[in-house]
Every structure is written in C-alpha cells, then in structure tokens.
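Contents: one structure, followed by commentary.
Omission of a single protein chain aside, the complex is shown with its protein chains in their original locations.
Up next, chain A:
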C-alpha cells in the first residue's frame, strides 16, 4: 500500500523536475537524463503491468514482488482498535498515577519525583499498555536445538503477563516456523556439530583477546579465506557479531561530508552505523529506484547543504532480503545507478547469504551479477550457517583498511573457535567441498519449500508480502488484537511463529512472519498450513481480494514478463 502512494508521489515529483529542468536548463541545472524513468505516469492498482517493466533487460529471470494494498475497512478498524487500546492505556496510567493500581514497570522513585522523568515517551506508553498485554508471545524460553521442531518451556502468568512462572513442564515438538534457520544448519548432530566439538577440544571456547592482539587464531584466517572464496571477492574479514559488523564498520568508511543513501526499511544495525558515522543520511523509499535515483541526482547537482561543495563520497546502503517485508533488493538496478552516478554500494546480505541463488551465494548469485560490482559485501553467519557473527567482503585494500580502523576488529573479542568451525563446515557443505551433494540438496529443498509455502498461503487468500523467491514470508494481521490471538492460537496447535508489531513495522501493518527452512519436510509444512488456514478462518485473516488462485491484479512491482 505504501508503494502505490509512494510511487505516485515520486513520479509526480519527477514530472515537476522535468519541467523545472527544462526551464532552468540554461542555468546549468540538471537536464533530464534519468536512467530509470517510467514510461507512464503511474500504474493504477488494478492494471496488470504487461509491458511496463522498464528495466527488465537488467534482469535475467522474472522478478515478481507484491505488496497488496491494505483494504480500507481493515485499515480503519485497525486504527479504531489502537484508539480503544490507547484510551484504556491512558485510563490505566491514570490509575497507576494515583496509586489506585500497583505499577509494575520501571518508574521514578519517590525521592526523584521532581526530576525530569527518565521513562516517559510514546514507546514506553506502548510497552506498558499494549505490548505488555500480549507479551506471552515473545521471549519464550526454548529448551532444545532450534531446528525444524523445538521444545518450549511451559510458562504461566497470574497477573496478565507482568510476571511469568515456569511450570516445569515442556511443550514438546512444536513446529518451528520462526527461526532464521534457512538451510537447516541449526543442528546438534551431524558433521558440523562434531567438527565444532573437535575444535572445542583443540582450542576451547573463549579466546579472551582481540584480533589484533592474541586473539588471531589460524582458524580465523582459514575462515576468512574460505568466506572470500565463497563470495568470489578478493578478501574478507569476520567479526564476532553481525549487529556490530554493521554498526561498527560504516563509521570508518564514511564521515562528515559524506552522504549515506539508506533504504527506509534498513535494519537497526545499519541505521545505527549510519548515525554513528556522522554523515548526512537521506532515506529513499523501500526498493524504489526512482526515489534512489532522484536522491542521487539531487546530491550530485546540489552538493552539500549551504556550502554546495560536492559530497566527499556517496554510499548506498541496501539489504539483500528485507527481513520484515520479504522483499529482495533490485540489485541490478542499484548497481546500474551506482555505476552511473559513481557511488559506493554497501550490501547487507544477512538474510540472503546461503538462502538465495543457485549456489547459495546470496543476491549477487541470485541475479547472476559480478560480486566485484558491490563495493562492500556484508553478511552474517547467524542465519543460514547456524552459527554467529558477521563478515565484510570486498577488495583487499578495503579489508586491510578495515582491519586497522574498525572498532569491532580492534576492540571486540574475536570469534569463538567452535563457532568459526561451524561456519567453515557448513560453508564447505554449501560449496560442495565436502564431496557430497548435501548442500545442493538443502538449497533445492529450501527453494521448493519456499515456493510451495508461499503458493499455498496465497491460494488460501492471505495477504502475503514480498518476493516469490524469498524464504521470509510475512502474513499480514493488521489489527492489534490479532497479533496476540494469532500467536496464541498457533501455539495451541503446536506451531511456533513470530508475530511482529509496531516498533518493527508501521503501526497498522502488524504481521506474522514465517521463515521457511530446508529442514522442514513437506508434512510439517502441510501441518503448519492446515493450522494457519484454520486460525485464518477463526480470526478472519484472509483479507486478500485478489481473484484466486494466483493471478495478481493488485498493485505490484511486477516484472514477470521478460521478453529478452
């Protein structure tokens, strides 16, 4: 839904620009040479874009991504629901304020009551009065390996989620639709696990020093060479934490006088990194290349604000798969833009590495592009590899520079050896270097599962966001009460899911997010789908107004018709 309005707006602006450009052409203003201009003003939601794939020549295969519009009635009811809950929130706050009711959450001490309050903002109101009521859906302790099935610790609450008690029982064999275990490497048996155990025997678990002091083990060097080979880049570097990889490696790359162009839905770690760097940040519409191009052109034409000096450098920051939308970055277009406007590209492949592409090498592999076109390849080992940590890959000079400037290389303890071993073993399996076809099988299984799961959900009439090939499958819930109800009802049916609400998504677009894994068998997926359908009927979640089965007249970015 945001897409359509966003695109209209942008194209409107593009038109204005054209006019302005023509008038001001003589004064040295930018003339209109946009790479990506829509042949038409905008597409109406009901229109099927048969021939409106402006840059389809850049894609080697169909790129079909859809974000069905929120039905108006649902949006209105959602706001109404939030309104009612907010009124009750104020009411409860009122009761707490006058000590009619006991306040469980952090609040000012009596002695400090005239101080500027520490704990008062909207998000806190939200936590106290909305999140708390359905908190039983999150932070649930699990007590087994988070593979295709997990065991949960059973817990109860006697005071409406303010405190929990463990009953000592275990909920067995819950189908896990929430872990980022794309290739199913979260295992406690098998080749990877035994290799990790051996490494623990050899090196121990802790390293107790940083990479540039006594924490640089041979296993780390081996890992970095392997990662570089896997990605097809000159050199790479591994860090102990994915979040820190982003937030600590953007600051050494950009600084004052630089411009960061960031997708509006980038992960918190990227946002934090960009803010820490002190550069100017401009945000473009999610995966919208017209918006990005407009920002690039403006940046080059106008330079820095006030001084109008040219920007020192421009860094485009995008992700491979967006974890809340399930969309895949339009990388061929981003690269075309980056080349044209001489910007740098930072690609975060946290979710896509291992999960996309015929060889599991992420979006670059998926689109069949050259990894050398991406200046900074970042990714994490937390997801597909079933380990922990992150990497940066790129040219040798870049990595050498980061080795002595990145905070997470200089000040953070290096990666634990068994974790490094887990990455090495799983990566070798994906690459087929262990002499088996296990990796290929897993990749194929994942893409089959993804296609199957997405197709079935769509046929059932749910609103599903994202790209058809992305293993992250968001299912829209919208109304606040349905977030809680969905999680609880699914768990009653022995399916563990992740439900996501406001701070992570726009306020009305609450959703449930499934992550398909290669470890899921067809039976598990069928069980899950049956339960989802049942809960969908119970909660009336089948909002989609597309004609079923499967054609997509809704507003979409659709480029499934490639002539060439």
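The rule is simple: contacts are C-beta pairs under 8 Å (C-beta built on N, C-alpha and C of every residue); 3 or more make two chains touch, one makes a residue touch a chain; residues count from 1.
Convention: contacts and distances are computed from a predicted model.
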| What does the UniProt entry say the missing chain is called, choosing from "Serine palmitoyltransferase small subunit B", "Dynactin subunit 5", "NEDD8-activating enzyme E1 catalytic subunit" or "Geranylgeranyl transferase type-2 subunit alpha"? | "Serine palmitoyltransferase small subunit B"
| Which residue, A:410, A:438 or A:481, contacts the hidden chain when the whole complex is considered? | A:481
| Per the definition of touch given earlier, which of A:82, A:239, A:322 or A:367 contacts the omitted chain? | A:82
| field | Absent chain, residues of chain A that touch it | value | 77, 80-82, 84-85, 88, 91, 130, 133-134, 160, 479-482, 484-485, 537-540
